[in-house]
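What you see is the complex with one protein chain gone and the rest in place.
Now for chain A:
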Amino acid sequence: MIPIVVKGHERPINQLKYNTDGDLLFSISHDRRVCIWFSDTGELFGTTDKHGGAVNCIDIDRKSTFFITCSTDFAIQFWNLKTGELLEYEHENKEGEVVRGPMRIKYSAIPRFLQIHPDENKLLLVQDTKMNQPSAIVIYDIDMHDLENPVLKQNKVIYPKGSPYVKAVWTYDGKRIIAAHQDGSVSRTCVETGECELSAKVHNDNIVDLQMSQDRSYFITASRDETAVLLPVDGDFQTMKKKFQGDTGLNSAAISPIKDIIIAGGGKKSIEVTTSSGGKFEAHFFNKLFQADLGRVGGHFGPINSIAIHPYGTSYASGSEDGTIRIHHFDKSYFEFDYNEVIKEGVEDTE
């Protein structure tokens, strides 16, 4: 497996994301830029940099016509994927006049995370507690069917019961939200009532990443406490809990849609690297059912900040604090590997 190493960012990568078809890979970074790559070859499709601060999160619609980003400059921006320009929409300006302008929504708090509803009629946004703002999930109604006349309307604000939100994702039915909290707990909230149905502490440290399986029926969290935890969306957050023990603080974890494999990545914090040996900047492969350690893929020179698996499960990309992205297309041996067979053979050998 020879990785394709691409460099398009000057500063740490914040997030990697494939579009639904998996032909494009989006990367966002502290350097205010969004880069879009052809995932097969690693060629650059285009870049945009109309943000005034580090880009925090990105999401792409299913038909790959537009994408939404949010940034530390307090703005959420809606982009036309074909042109790389901001969409325009009609809205009221400060004087109360209806004007048409670029779709850049200024915000009172830093928007940390966003995700489009599976039915593409809603948008979920997690706002940061910095600048003395309360932590909250804000839900917008959106209508983007006509890119000439997009509509956006605030629908609901949900505040956390305990510890502030870090990330939040839609469940498969689109009626509930799974949220990760700073204290290491996860919660399930009903969108209609805004009430928290269930909350459980699964980590001893900050949760950094929360990713859904492709059918949004189970999810994985990655935490600085060196573990990743897999849980079904339904249920009591206890049954079918799978814990993956890494050897360093984790920043990201992703679920393969085609194989029983979890890829997690992280590394020592930059401030600790100089005081201890070995950063452990490796992507760590686990078996999903048996939580077994399968192997590691190294190569980065800084902690891995984001891992994304291709929607078809044929490749994965890792983005690092060092600004590089490594795209790995799996070899044939990867697809032929069956962990269950391997351990069963191991048992027979001992007999």
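Everything that follows uses one rule, which is that a contact is a pair of C-beta atoms (placed from the backbone, for glycine too) under 8 Å apart; a residue touches a chain by one contact, two chains touch by 3 or more; residues count from 1.
Simple rule for what comes next: contacts and distances are computed from a predicted model.
Note on the omitted subunit: UniProt lists it as "Eukaryotic translation initiation factor 3 subunit B", one of the names in "Tetratricopeptide repeat protein SKI3 isoform X1", "Actin-related protein 5", "Eukaryotic translation initiation factor 3 subunit B" or "Mitochondrial import inner membrane translocase subunit". Taking the complete complex into account, A:218 is the one of A:113, A:218 or A:237 that touches the chain left out.
Screening A:4, A:147, A:258 or A:294 for touch with the missing chain picks out A:258. Remark: the omitted chain is touched by one listed residue; of A:5, A:157 or A:343 this is A:343.
Residues 118, 172-174, 213-218, 232, 234, 239-240, 257-259, 289-290, 312-314, 332, 335-336, 340, 343-344, 347-348, 350-351 are the ones on chain A that touch the missing chain.
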